[in-house]
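Encoded as structure tokens, the structure appears first; notes follow it.
Omission of a single protein chain aside, the complex is shown with its protein chains in their original locations.
Chain lettering (A and B) follows the sequence in which the chains are written, and residue indices restart at 1 in each chain.
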Amino acid sequence: MSNNNTAAIEREKRHMGLKASARISNTIIYILLIAISIVWLIPFVCIVLQSFRMESTGRVGYVIPQVWGLGNYRKLFDPSTNFLRWYLNTFIIALVVAVVQTVIVLCMSYTLSRFRFKMRKPLMQFMLILGMFPGMLAMIILYRVLDDLHLTGQYGNAVPGLILVYVASSGMGYYVSKGFFDTIPKTLDEAARVDGANRAQVLYKIILTLAKPIVIYTILTAFMGPWGDFVFARYVSQVIPQAMNVAVGLQSWLATDTMVHDNYTLFCAGGVVVAVPVAILFMCLQRYYVEGVTGGAVKG
Amino acid sequence: MASVKLTNVKKIYDSNDGTHRKDHVIAVHDFNLEIKDKEFVVFVGPSGCGKSTTLRMIAGLEDISEGTVEIDGEVVNDLQPKDRNIAMVFQNYALYPHMTVYDNIAFSLRLQKMPEDQIYEKVTNAADILGITEYLLRKPRALSGGQRQRVAIGRAMVRDSKVFLMDEPLSNLDAKLRNQMRAEIILLRQKLDTTFIYVTHDQTEAMTLADRIVIMKDGYIQQVGTPEECFDMPKNLFVAEFIGAPKMNIMKTQLLRENGRYFVTPFGSKIEVTGEKGKMLAEKKVPAGEILLGVRPEHMVLAAKDDATAIPVTLEVNEMMGSELHLHVFTEDGTRLIVRVPTIGLESGERETLVSGKKMSVTFEGKVMHFFDPETEQNLLL
Partner (left out) sequence: MKRYSDLEYLRLSKGQKFLYKLASFFAAIPRGLWNLVLGIGRFFKDLGLGIGREFSDIYLTFKNGDWKTRSSFLVMGFGSIARGQVLRGLLFLLFEIVFIFYMVVPHGGAYWVKMLGSLGLEGPSKGYDEILDQYTLVPHDNSFRILLYGVLTLFFIAAFIYTWRANVRQNKIAEEILRTGKPLRSGKDDLRSLVDDNFHKTLLALPLTGILVFTVMPIIFMILVAFTNYDGDHNGYTNALFGWVGFENFRTMFSWDVGGVNYAATFGEILTWTLIWAFFATFTNYFLGIFVAMMINKKGIHLKKVWRTILILTIAIPQFISLLYVSKMFDLNGLVNGGLKALGLIQQNIDFWGTPKLARIMVIVINIWIGIPYLMLIATGILMNIPADLYESSRIDGASGWKQFTKITLPYMLFITGPYLLTSFTSNMNNFNVIYLLTGGRPTNAAASGAAGSVGYTDLLITWLFKITTGSGTKYYLASVVGILVFLVVALISLVVYNLLPSVKNEEDFQ
């Protein structure tokens, strides 16, 4: 009797609808996803809310301001802070870097993906080894050289020097777009060559149109890099106020505890002003970023 | 070893494509079939006919929208694939790329927690049968297409399942290998002695492998029968054209009835229906009138003399196939016909005269005809 029962239950279990179990696991997943979303959003919500706080400038234990106002933003654009200058510096750097770096990276990755020349393998191995040195090491000498060339913050303007630093070694970052180029069939190149195109024409008539996602990805990452860079900008600007970029500048507002007390809400407002345009740009081009990351970063 | 029974099985896809409009696509309509124990059944049809969907419903990889599937008398609609006691070979082999051949084959056994000794016995035994023993420690990447195919079969073999499902297992192989593997599947079947359900779009595979063929089109079963039945007595025009290569010649013509004898009059000729087919026409009292006449290319011959049975045609293309010629000809009104001529039957020097543009006559015997209703396209003799 009981044997029959367990068999029946066993049977029942085996026959339990595929849909019912899926429903349970989906519910759990939704709960988890909502929790994750909250954790991911909290800091951003807080920073926005605190940028509107008027009653105090330091850190407080609550999020929602007691007195709302735009005072922090007004102060941000006041000439007494260097914020506008930093913003402009970063923007110019980002713009130039986006163009030049993209050209360099595309040249490099296209060549390494498409041409089979004698030095190709050794070159790639060499760059792999180079990449194992901490890049910061180079800064110690580069900033001295830039100083000799009057391109550091000491001479009031670090923008050209920083552009040079960002752009110069960008050939090393060929990996992702090479991965993408590798996925474009070589037969297309061959077909175009048979049709009478030379190598250069193959590049800009065939490959670049097909590689639009990776071109946009490269531009996007090149543009975003300078907004977040701290180390190089710190070296080259030498913490001279008008030469800094936004990252070094905003960090300098929070350098000590008293400064945190005076500048915290100002920092929040500055963060919002920096983040919003960049984030909007990123979100608009998100599709290409995802394609670049998934198509090029890991070849599968 | 088990029987499989499908009753009114239906597959409906809700294609919710993001717009608010919901479409129902019916992939399989009322599928009824009883597969006997140890039978080899082949589902065949053009792509999109629902054959793979039906197989996947039997496997449990697709939900069954309506109807029931029974394996060995048990309704399995709500069972997980693993509980259905089936094995399956996939079109792309579905070999786990990160596992060795041995681990691939042993995968299901390990999941059953079988002791390693027994696994070793089973896997090496299967590998021996399939001739892949020397590759056991390789990864699938290092194997050729045929070897991968064998591994996939080996993986299904070791499961000792009641039903063996194969989804277009040979379609990724080149022609030569396909022939070889086809023969090996026949041998395999003798060794395994279990129920096979095999899906293919290739009628040759269906004809050579099957005990029974299920011919499908647009989600409907067109005919179920032995290869001979399907070939000799196709239920409708679709089956007639699908089975046999090159495909059956179809001619629009009149069926005449004179003194209880039947005649057809394709392209001005007059040929009497004789033999079994003539008797059946008479028994069924098929009325005279317009019909679609079907004659297989191998049943057409070059007419020896220009009498009433000869159809005048012009030769367009002569395909040399080795032991036979495929002559593509067209009649006066432009209807294209194919005639299969064995080279051995040709006079010496005759082959060279068969060049494009040559005027000639063809004919066929009275007992090899198929008759279809021009409206319903059903076989008039069934």
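Keep in mind that, in the parts below, a residue touches a chain if its C-beta (ideal position, glycine included) is under 8 Å from a C-beta of that chain, and two chains touch if they have at least 3 such contacts.
On a predicted model such as this, the values are computed, not experimentally measured, just so you know.
Novice: Touched by the hidden chain, which of the shown chains?
Specialist: Result for the missing chain's touching partners among shown chains: A, B.
Novice: Of A:Val60, A:Leu95, A:Leu208 or A:Ile240, which sits in contact with the chain we cannot see?
Specialist: Here the residue in touch with the unshown chain is A:Val60.
Novice: Spell out the interface residues on chain B facing the chain that's missing from view.
Specialist: Residue positions of chain B that touch the missing chain: 56, 59-61, 80-82, 86-88, 90-92, 94, 96-99, 102, 107-108, 111-112, 116, 120, 123-124, 133-134, 136-137, 141, 155, 159.
Novice: Identify the residues of chain A touching the omitted chain, counting contacts across the whole complex.
Specialist: 22, 25-26, 29-30, 32-33, 36-37, 39-41, 43-44, 46-47, 59-63, 104-105, 107-108, 110-111, 115, 117, 127, 129-130, 132-142, 144-145, 148, 164-165, 167-172, 174, 182, 198-200, 203, 224, 227-228, 230-231, 234-235, 246-247, 250-251, 254, 260, 264, 267-268, 271, 274-275, 278-279, 282-283, 286, 289-290, 293-295, 297-300
Everything that follows uses one rule, which is that only the chains that are shown with their structure count from here on.
Novice: For chain A and chain B, let me know how many angstrom lie between their CA-based centres, rounded off.
Specialist: Centres of chain A and chain B (C-alpha means) sit 56 Å apart.
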